[in-house]
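All protein chains of the complex are present and in place, except for one that has been dropped.
The letters A and B name the chains in turn, as written, and every chain counts its residues from 1.
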Amino acid sequence: MTLVDFLPTLLRGALVTLEATVLSAAVALVVSVVVGLVRLSRFRVLRGVALVYVEVFRGTSALVQLFYFFFVLPLLGIDLSPMTAGVLALGLNFGSYGSEVVRAAVLNVPRGQHEAAVALNYSPALAMRRIVFPQALAAMLPPFGNLLIDLLKATSLLSLITIGDLTFAGKTLVQGQGHVTEVYSLLLVIYFVMALALGRLMQAAERRVPGAVVKEAAR
Amino acid sequence: MGAESRQPILSLRGVSKSYGSVQILREIDLDVGAGQRIALIGPSGSGKTTLLRLVMTLETPEAGTIEVEGELLGLRRAGDRLVKDRGAHLRSVRGKIGMVFQHFNLFPHMTALQNIMDGPVHVRGLSKEKARAHALDLLSKVGLRQKADSYPRQLSGGQQQRVAIARALAMEPKILLFDEITSALDPELVGEVLTIVRNLANETGTTMLIVTHEMGFAREVADRVLFMEGGRIVEDGDPEQVFANPRSERTKAFLGAVLHR
Partner (left out) sequence: MSFDFDYAWQILPVLLQATLVTFQATLGGMLLALVLGLMLELLRRSGIPPVVYATRGAVSFIRGTPLLIQLYFLYYVLPLYGLTLNTLTTGILGLGLHYGAYLSEVYRAGIDGVPKGQWEAAVALNASRFHTWARLILPQAVPPMLPVFGNYLIAMFKDTPLLATITLLELLGTAQAEAAISYRYLEPYTLVGLIFLVLSWPSASLVRLLEKRINAENRNGR
């Protein structure tokens, strides 16, 4: 077998990798915004809960969280498919990092903007929705872009909970066909190409948002 | 002048404020009549800006109360105590007050027109068409109709401040606060902004509180001048009296230093 013969299997795995990345990213995005804003809430209890969530998911390893969702949750009565468990675990993990990005971006909006909103009699919720968050968005995109690429790489861990992603496909090929060097090299290259493509995509997205600082240097 | 027979539009009683160990305002008592144009002058740190910020509810007084048309501002009665006011009730009182800032604080992600329209549409619930027409009208009044679709970063400081004034006016406040609105401007841009305020004073009946270093302007536009120092109102009278014949020694000293540069 040659490199070319490996490609179909690997590319099928790559599709699963992309699917997992997109799904996890969606979960992470929602979690980031919700938790990030809750961390800035007036209510101390809500802020506390959000803080605990962030520290727990940032403070423990992603792989440990994956194993927990895959092995332990079923024992507690929560039966999820491997993909669901994996997407949830990665989404919650990256959501905790993303929530810090949201929080920092919102806090970085100049105080004058909040004061102008008060002077114009905006309610706090309206001020956040129309004035503060749109401005924070521009600052959030570059770090989110980096997190997305990290998420892509993290999906490789899903192979360890039986998900047929690119890494899983590679491992299976090696176990069946050998050619260790070629297969693992191909894996690295395919991930690299995907990461580069994702990076370009994020740069294009950043250009669309008014006020965003677009980093031209490739990662 | 008949103001005593009507309720003051704005009333401060025993208002105090400190930052850490520094006492900025000491038991301020002040009654502002509807339609008055008050200039607030005094050295830095005298509490002029803090007073404005307290009226705009950007800060909370440590002691004392503020009333707008007889209603408590930022506070409400809970039994026999006074607690912080929030939500719709706070906004129903606060909505009568508007403010123009030293650093403009325009919304950078919106055009000049959008800056002016956003409040009326989303806070006051006006239709987009009505708000747009009103906003364009205000832009014309401040001489910037042609800049409606420009973003703040494309405007000069003076232009941004004029848009900021239009934005404040769009909410139709009864009391307008001006916090050193020309201090951050290049000298050649100051005149265009002061003209707008002068026109405002002449054409509307809005109550105005103006913190300023521009003494000539204060003398011209105001019908009442307050000199503040060390957190207290040291002098309170009409412009002629305060500028020409100040009663207090400290007022004399300040004016002497400021007017003969």
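Assume contacts are C-beta pairs under 8 Å (C-beta built on N, C-alpha and C of every residue); 3 or more make two chains touch, one makes a residue touch a chain.
Bear in mind that the values here come from a model prediction, so they are computed numbers and not experimental data.
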Task: Which displayed chains the hidden chain touches across the whole complex - done: A
Task: Residue, one of A:34, A:80, A:195 or A:209, that touches the chain absent here - done: A:195
Task: Residue of A:41, A:60 or A:108 touching the missing chain in the full complex - done: A:60
Open item on the list: Please output the residues of subunit A touching the missing chain, sorted low to high.
Closed with: 55-56, 58-65, 67-68, 71-72, 75-77, 149, 153-154, 156-157, 159-160, 167, 170-171, 174, 180-181, 184-185, 187-188, 191-192, 195-196, 218-219
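By definition in this document, only the chains that are shown with their structure count from here on.
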- [ ] Let me have the rounded angstrom distance from the C-alpha centre of subunit A over to the C-alpha centre of subunit B, please.
- [x] 46
Task: Touch list for subunit B against partner subunit A, complex - done: 56-58, 87, 91, 94-95, 97-99, 101, 103, 105-109, 118-119, 122-123, 167-168, 171
TODO: Enumerate the contact residues on subunit A facing subunit B in the complex.
DONE: 110, 112-113, 115-116, 118-123, 126, 130-131, 134-135, 138, 210-211
